[in-house]
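Have a look at this one.
Heads up, one of the protein chains got dropped from this complex, but the rest are sitting where they should.
What follows is subunit A.
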Amino acid sequence: MSDGEIVVSGLTKRYKTLLAVDGLSFSVRPGRVTGFLGPNGAGKTTTLRMLLNLVTPTSGTATIGGSRYADLRDPLRTVGAVLEASSAHKGRTGINHLRVICAAAGLPKKRADEALELVGLTPAAKRKFKGYSLGMRQRLGIAAAMLGDPRVLILDEPANGLDPEGIRWMRSLLQGLAREGRTVLVSSHLLSEMELLADDVVIIANGKLLRQGPMGEVVTSMTTTAHVRVRTPQADGLTAALSGLPGATVTPSSDNTLLVTGVEAPAIGKAALAAGVELHELTPERPDLEGVFLELTAGKAGIR
């Protein structure tokens, strides 16, 4: 049995008037949580659906542990996927929804009860799906994905509709599963959540890869976003003082606030002291995922 690495290679999907995914290549390693990011319409969902044989690629391949999804002998025992929250018959109970899947996958019926237990839905087992909240639907989706105890998990926007407690639960669940050596690929818009959750990131826009790698590397790769925020009542004086420092660039931000790049905070403090300029704030701002993401995808978002 293979290690569960996901490899996407030259994947392309062309619809009539739209190139949804354009020669996309990346890989997802086991034992880590990988965040799959991109603006709306970037092609995330199409990519995931091609990976799972729901959408036929125009060209290129996507494999899980070396096999295409369609060629997996026991797909549910290899890959668990949560693609949309509202995917169960409204009139069917949660437990029966899982039993239908167990029957089709040849899994024992008791896996349905165990999976429901895992996501904390046991009390609602016999309630019909239409009575489930959005958060409960997400949990049921995760239960369905866990039925076959798969070594690869693929989740499309799993945090949608979860309350803060639910999001924290999901985070620890996914990180725990990754620690067990499983491959976890999660798409999301929620960048702050992703920064807490993911070890690696894959960022795409317009169907093309922008960045791939460990979270820390990707975030620091955009050095231009690293700056120091300085607040002072004597903005002009400080600007003059800093002009003497090599490499310093000063950008006025708002009243009394300057954003300084190219020099570190101690050098700014020293220059201010020497010039007798009063400082109210001196904050080095590390680039964060959101800043990097917005910078990378600027002008590439949205409607195509």
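A few points about this structure:
Following the convention adopted for this analysis, a contact is a pair of C-beta atoms (placed from the backbone, for glycine too) under 8 Å apart; a residue touches a chain by one contact, two chains touch by 3 or more; residues count from 1.
Criterion: contacts and distances are computed from a predicted model.
Matching "ABC-2 family transporter protein", "Heme exporter protein D", "ABC transmembrane type-1 domain-containing protein" or "NADH-quinone oxidoreductase subunit M" against the UniProt entry of the left-out chain gives the name "ABC-2 family transporter protein". Screening A:55, A:240 or A:275 against the full complex identifies A:55 as the residue touching the chain left out. Contact with the undisplayed chain is limited, among A:28, A:42, A:62 or A:101, to A:101.
Only one residue in the set A:75, A:166, A:207 or A:287 touches the chain that does not appear here, and it is A:75. As for the chain not pictured, it touches subunit A at residues 45-46, 49, 52-56, 69-70, 72, 75-76, 79, 81, 83-84, 86-93, 96, 99-101, 103-106, 144.
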